[in-house]
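This is the structure, below, for whatever I ask next.
Up next is subunit A:
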Amino acid sequence: MSNQPILQVNHLSKNFDGNGVLKDVTFSLNEGEVIVVVGPSGCGKSTLLRCVNGLERPDSGEILLDGARIDDAADLVRVRRQVGMVFQSYDLFPHMDVLANLTLGPVKALKRPRAEVEAEAERALARVDLADKLHALPRQLSGGQKQRVALVRAMLMRPRLLLLDEITAALDPEMVREVLNVVLDLARDGMTMLIVTHEMRFAEAVADRVLFLEGGSVLESAPPKAFFHHPQTDRARRFLDTFEFDAVKQRVE
Partner candidate 1 sequence: MQDLAVLFRGSNLARLLGGLGVTLKLSLVSVALSVALGLVVGALMTLKNPVVRAFFRLWLETVRIVPQLVLLFLVYFGLAKAFNLQISGEAAAVAVFTFWGAGEMGDLVRGAITSIPVHQRESSAALGLTRGQCWRFVLLPQAARRLVPQAINLATRMIKTTSLVMLIGVVEVLKVGSQIIDAARYDAPQAAVWVYAAVFFLYFLACWPISLVAGRLEKRWS
Partner candidate 2 sequence: MDLDFIQRFAPMYARAAGLTLRIGLIGIALSLAVGVLCCLARYFRVPGLRQLAAAYIELARNTPLLVQLFFLYFGLPKVGVKLSAEACAITGLTFLGGAYMAEALRSGLEAVDRTQAESGLCIGLTTLQNLRFVILPQALATAIPAIGANAVFLIKETSVFSAVALADLMYVAKDLIGMYYKTDEALLMLTAAYLVLLLPLSIAFSWIERRLRHAGFGGAV
């Protein structure tokens, strides 16, 4: 294995209706590394993730996956088979049971034998404490359970890289932990991840590096300890203060 990063983003820019949503974003992500992207809402975090697996096409700049530039639409199917993504809204397929949700990608996209994939799916479900939900339908699951299934679904593609887009934002507080524990386990197992989240404590625990994004630009890129305790920019400090305020408020209540 070389030192080549799994993901290299160079001078990425993206406009919507003339508004720069991403401006000259550059960073790289090495194998086994976890980068957490934080920033106020509307700062372009989600757009950044969506650009990486081609749900949005960048206006300029380049994205390299394992050193290969992602160029045209033909690359996208290949790229998406190597890059997993989980959304805020889980997006399990409502017309399929859990097992069918899990096996669809590996069997149809990767052409792996169904029996093998099913066995793997069962083991993976057991690891996230959902062994008994193999044949449940998505609507029979809680939000936290759905999101864990969505994580397993992405992982069964054996991705080189996993993108998580505010996966706990739609969850009740008591379900957030069960989902984040799964992500922490993945990080411990060496999964390479690019994570957008509003859970600052989780970000600090899981990240190898934090990117602070505002107005579409990377204002800070630092190890979590440094970023959360000694932010370099005023804006980052103000951003982190809003969470302090929440914490204080909770204590008062």
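FYI, a residue touches a chain if its C-beta (ideal position, glycine included) is under 8 Å from a C-beta of that chain, and two chains touch if they have at least 3 such contacts; residues count from 1.
The set was built so that all candidates are chains of the complex that A comes from, given by their letters.
Keep in mind the model is a prediction, meaning the values are calculated, not measured.
Trainee: If you apply the contact cut-off given up top, which option from 1 or 2 ends up touching subunit A in the complex?
Mentor: Here subunit A touches candidate 2.
Trainee: Residue numbers of subunit A touching candidate 2 in their complex, please.
Mentor: 53, 55, 76-77, 80-81, 83-85, 87, 89, 91-97, 104-105, 108-110, 137, 139, 153-154, 157
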